[in-house]
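Heads up, one of the protein chains got dropped from this complex, but the rest are sitting where they should.
Labels A and B are assigned to the chains in the order they are written; within every chain, residues are numbered from 1.
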Amino acid sequence: MATPITAGAVAGEYMETLVIVEWRVGIGDAVAEGDVLLTIETAKAAVDIEAPSAGVVSAIFAEVDSEVPAAAVLCLIGNDIADVDYDGGEAPVTGSSSSSTPATAVMAAERAAEAPRAAVSSARIVASPAARRAASAAGIDLRVVRASSPSGRIKLRDIAGASQSAPAFAGSAPVSAGLPVDENGPLKVHRSGATGGAPVFLIHGFASDSLSWYPLDRQLAKSHPVYRVDLPNHGASPKRQVSGFADLVREVRDAFDALDLDGAHVIGHSLGGALALALADTRPRKVASLTLLAPGGLGPKVNGDFISGIARASRPESLAAWLKVMVRDQTLVDLPFVKAAFAARASAALRAAQSHMGETLFADGTQSFDLVAALHRLDCPTRIIWGRKDRVLDWRDALQAPGHVGLHLLPDVGHVPHLEAPDLSLGIISALIKSI
Amino acid sequence: MTVMRYAEALNAALREEMQRDPSVFLFGEDIGRYGGVFKVSKGLRDEFGDARVRDTPISEQALTAMAVTAAMSGTRPVLEIMYADFLPLSLDALINQASVFTYLWEGQVDIPFVLRTQGGGGVGTGAQHAKSLDAMVCHIPGIKVVAPATPADAKGLLKSAIRDRQPVVFLEHKLLYNTRGEVPDGDEVLVPIGKAKTVVEGKHVSIFASSKMVIEAENAAKLLAKDGIEAEVIDLRTLRPLDLDAIRGSIAKTNHAVVVNEGWTFCGYASELSATIMEHCFDDLDAPVARVAMPDMAIPYSEPLEMAVLPNAVKIAAAAKKALA
Partner (left out) sequence: MINAPSTDELKDIHHKMVVTRELEEVLGTYAKEGKTRGPIHRCDGQEAVGVAACAALRADDYVCTTHRGHHVYVGKGLTTRGIVAEIFGRETGYCKGRGGHMLLGDVKTGMLGGNAIVGAGIPAATGMALSMQILKQDRVSMVVFGDGAAQTGICHEAMNMAGLWKLPVIFVLENNQYGLTVRQEVQSPVEDLSIRAAGYAMPGEIVDGNDAEAVYRAVAAAAERARRGDGPTLIEAKTYRVKGFSTSDMGGYQSEEEMAPWLDRDPIKLSAEKLSALVGADTVAAIEAAARAEVAQAFEVALSDPFPTFEIHAPSAAYSETK
């Protein structure tokens, strides 16, 4: 019996369809648990779908660039290549593969989607009807609500608990009040791309997650294995209190060390840029190059309103306002983009944890961690890419860099160069990597 | 208010309605000279005579069929079937006659008869004299079914049933006959058919019950209160037509439902309640509806065995706690 793979909850509750961006595997490929199978696009966000368990890709139902229902079965992971029967679905006909026409693929996917149990079991949330209704009304993502009942079913009281915890951070109440119990476990690292080639290690910024790397990751993965870490309280990583910047550096370094990479090209954005700098400072022999996109840690100034506002935003409308602060070209922040971004932050618990982390790291609206000295200590090839219209951090902080660090100060670009000027950003990074 | 036993309340209802309307008559086994094996018709033969309080042969099948057509032709019969266990003998008359002609001959005839019977276990009457077959009669379109739990409701509902234009199956419980309660004075105090009553107010879990199970549910509520759980007990009083508004209102408040019936579980009356709640209150539910009913087997005789199968307060409280867990 093969395991049917769907986008599951990552497709986002607003999405009816998704687009297949890229298959990272082919029929017959052996995959390990956690391997990226494919990348899909919902609105403007890209999502990697990973193998829930080890096996062999026994069928692929949807072709690259085809649009399929959000609940469609995308491929099968079987015990071997002939293992194409799965619960609730018809066995695909022979030859139903990546070479099938998009129309057939969509039809096959739709047929499979009708099967009620076709979804990956881990995506099934057990919640009472009343809890579902209450969560929907409060904009709470059931995926992050913990069930208190021994039955494992999320009940009304669990939603009440989740919705009560959010306002506690929004107001002036002590930030630790009502915080959920710390979650254990290592940071989530998403792996994609080629098996050979020099590894790339990506660190996202505050109130973002590894999905934000989509424009870069899609291209870099063609010739490199790409590792994208989710910071604590972000994306799929555990939610736990971070006592300060040093604590955060230790967490990222642990995740980096666990991968045992040699000659990694490390790229960080914003807070991730500061972390990348700190990582390179303490693991000089493991880091082959460093790219810092609008990095933090080079000066005290930070847009404190942005930090607290984006972390708290509990409605798509308020999130949109802060997203617009990040970019120069406001048309980038359109409705689908906002909805996709909000879907990733729909969890009140996640927002609460990030608010708390933001207040810890940027207390008094200040970057209290200073990495200018570390930047001067670096001896690996380093580039800083920064938009001159950045309204979150001050691009002039880049001017403190020593002479061997290349500066790319882009006009008419805001805080997110890799989103606002993706081709230029990629070109700079590719040239840097090739130069090693 | 007068404190009465349940059987006395029924007796008063019969007397008052027979005095009020000469077309009301009683018939059934042992109801005349003896006054009924549960003494519900005690003294009525002396007051109204053999013709209107009539002892019958043991002929439940024909008696029920005769009640149907007697009702069609000008009288208001009240038939006593001694045990609910004998209801299967009445079913052809209820299903193929009363139900059918309520619809087919609508506008031509009314069918105002009452079939009184009693069921339930707890006193060692054995497998053929202890059943609760509520679901069997509630399955039939056009038949109303009531199951009062208190003397006041017993009297008020029986008077309503006798005056109703449709057939009414009136379900009593052998263990209720000697229960006492206050009954409002007056010949015109009726309890409407189709209206449930909240007997205990609570906010955590709704317990729906009828007949003797209401007492068990009230006791369950007391047990739950010791754990800080406030159970709401709804006495359905009428099983068909069911008071959907009362069910909706209570579940909207508590989000949890325990449905109780002394009959068998599978395809039982509790199952119907459960399905009704699922259809009409789904989004209010915070846990699956819990059924508390008789296990699907014949009722044993020996006391520990019979007590093991009967639904009771402890089982109801356990079901409520499970729903709330």
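Quick notes on this structure:
Please note the rule applied: contacts are C-beta pairs under 8 Å (C-beta built on N, C-alpha and C of every residue); 3 or more make two chains touch, one makes a residue touch a chain.
Because the structure is a prediction, the values reported are computed rather than measured.
The missing chain, though absent from the view, touches B when the full complex is examined. In the complete complex, the residue from B:Thr238, B:Ser271 or B:Asn312 that touches the missing chain is B:Thr238. Although one chain is not displayed, chain B still touches it through residues 23, 25, 27, 51-52, 54, 56-57, 59, 61-63, 65-75, 77, 92-93, 96-97, 99-106, 108-109, 141-142, 166, 193-195, 238, 240-245.
Throughout what follows, only the chains that are shown with their structure count from here on.
Once the centre of each chain is set as its mean CA position, chain A and chain B turn out to be 61 Å apart. Residue ranges on chain A touching chain B, taken from their complex, read 128-133, 149-151, 153, 155-156.
Across the complex, chain A is touched by residues 255, 282-287, 325 of chain B.
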